[in-house]
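The structure appears below as structure tokens.
One protein chain omitted, others in place.
Per-chain numbering from 1; labels A, B and C assigned in written order.
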């Protein structure tokens, strides 16, 4: 069953590709897994009205975010027969080209892993109290807005 | 536009998690990318009637597979505004717990990356002339059958 | 009575800090009453879109506050 205590999902700064490779490697012992689905969010050099984005600074209400993430995890495990589900989200500054969100769902068959991964990504964007401040080269900023 | 010549997608043996981490890292220069969607197939220790799977040996009609993969790539790029799409499939022996298929789709926004990745996986399984021979510990084998 | 106010996202552009302890004399107030007091002191807050969470649960404008509550003002989320 699921842990009672919400797991931490936050790390300070960007998520390194090397860590992602290591996380994948750690799943090779779980020989019942047949399919992994991964989503990664990467900070874009968007052209805003006032300049080009060079980083996003993420802030959160950590206790509320972890509690809601726990609710999402429980709902996803109840809905899909997953082997495991790992989520990491950055806080603080993440530069353009770096990874700020990593969702990793594994299952016996592909359909469950793919559907669960997508649903987790959508719910994270809609339901977790996290805010992204887009910082431009000229030090102006704009608050990120998520697409529906 | 797309290359005229079909790209190779095959490697001999398993796809290493470290290579996947490196592939992810190589995309950090592409600062227009906002979303990556990855699918990985992993060889399962399935219990068959005659024994437990310890590896799958993949064979293909390489020229036909690469030509069909080229057709799929063109259709996917025509349908989804992707930044890039990378596919690797193993040939030869891949042991239980190792990765045999890696599909990596990147786009400005998440919806395109996720949908394209899933469609590529489905089309690879249905349309590429590749066969998996499940080898058991006791040296018996069974030919893999893909789920619909 | 005193509540602890927390501000997030674009609200931090119009507030002097991300946290504010807010006191008043007398009876309990609703979230709506509290916001009206805040709007008097920080008129730029008034045009903003946000939801209110008290002690980490979203509440309606009529919710009655208790001394010691944490009141978080949260604009639309933009994680990921």
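Some observations on this one:
Quick note on the criterion: a contact is a pair of C-beta atoms (placed from the backbone, for glycine too) under 8 Å apart; a residue touches a chain by one contact, two chains touch by 3 or more.
Nothing here was measured: the structure is a model prediction, and the numbers come from that model.
Every shown chain touched by the omitted chain in the complete complex is listed here: B.
Within the set B:61, B:79 or B:137, the residue that contacts the chain not displayed is B:61. Touch with the hidden chain on the side of chain B covers residues 41, 58-61, 63-64, 67, 89, 100-101, 121, 124-133, 143-146.
We take it that only the chains that are shown with their structure count from here on.
For the pair chain A and chain C, the distance between mean C-alpha positions equals 28 Å. Rounded to whole angstrom, the centroid-to-centroid distance between chain A and chain B, based on C-alpha atoms, equals 23 Å. Averaged Cα coordinates give chain B a centre that lies 50 Å from the centre of chain C.
Across the assembly, chain C contributes 80 as residues in contact with two or more other chains.
Residues of chain A found to touch two or more other chains are 41, 121.
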